[in-house]
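Note that one protein chain is taken out, while the other chains of the complex remain in position.
For chain A:
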């Protein structure tokens, strides 16, 4: 079968690889009908997530049709079912899963010891997202193996098109969780750094959860235009406006009640000097992430407010404004999305027409064209926001 393989930083290729097989009783094999390139795949592409190997199959946002089932996964699933697959691989039985913390499942990462070296404790395994996170083959392919399919595959029983339900796999629950972590109260103003798919859905969800105003910060005019038109958010282009001043002004000095970092490890900064500071340290691996958005979010937030970090970070950061964070009674919440906790209620909202996530798709292409998809998505060419691949 064909699959997108990571070769080296900034080098992916569509290659012929073996078809996946059932390895465990709770596995399913899914014939993929739609797969997406996620913003966090770019951190892999750029080589900022450690423990990638040449030949690793990429992709963690996908859906398809079950073509094979292990004997223990037949309860509730059958061959021919149309399913969306959650990007965090979760067993459903451990203490974390039972608390709804699926992305920190205690059993799904067979390489937990590597992750423990880097992070202290290991999070769950993720499809196609480095060996530290399990060494699972990803879903930018024709077929994928889905472990613990009874927990990780959501059956789609009506005729909603792939485009409307595919993002239940990752970016929609991720954006939703970002907003939920803000603990939004009536009248709250929420600021979102990043107008990519996750930032867009975080803005949308913040309104759904009762925010009075949502302000989105980005530097690409087309993304800002889209988040204003589709989500109704106010916008700041940080290359044209000083973000701290603008937020202070828009909130009459208070600062946003909650700040969402939907940017993560490869943030940019309007000041070339400040950008160069982190970029240089990242290049020589003194610092693994560029936390521009996170620093700005902390400094902008109102006293006693909440920082919600959903952007993906890989390692260590420097110059975290701890003094501001501590002295001003801020709260920080973070996590990879616990997809399985959110996808049923979100599917309901899609069914009822409250959300139509398909608007973020700007490009649909064949699996063979994935390298081109990565290229335009990474370089923000052709007004690219989301690429969907059709195997």
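Some notes on this structure:
Convention: a residue touches a chain if its C-beta (ideal position, glycine included) is under 8 Å from a C-beta of that chain, and two chains touch if they have at least 3 such contacts; residues count from 1.
In the analysis below, contacts and distances are computed from a predicted model.
Between the listed names "Probable membrane transporter protein", "Lactate utilization protein B", "Polyketide cyclase/dehydrase/lipid transport protein" or "Aspartate carbamoyltransferase", the UniProt record for the complex's undisplayed chain reads "Polyketide cyclase/dehydrase/lipid transport protein". Within the complete assembly, A:22 is the residue of A:22, A:67 or A:365 that touches the hidden chain. When the missing chain is restored to the complex, the residue among A:64, A:88, A:147 or A:314 that touches it is A:147.
The chain not shown here touches chain A at positions 1, 3, 5, 17-26, 53-57, 72, 91-95, 98, 106-114, 125, 128, 131, 134-138, 141, 143, 145, 147-148.
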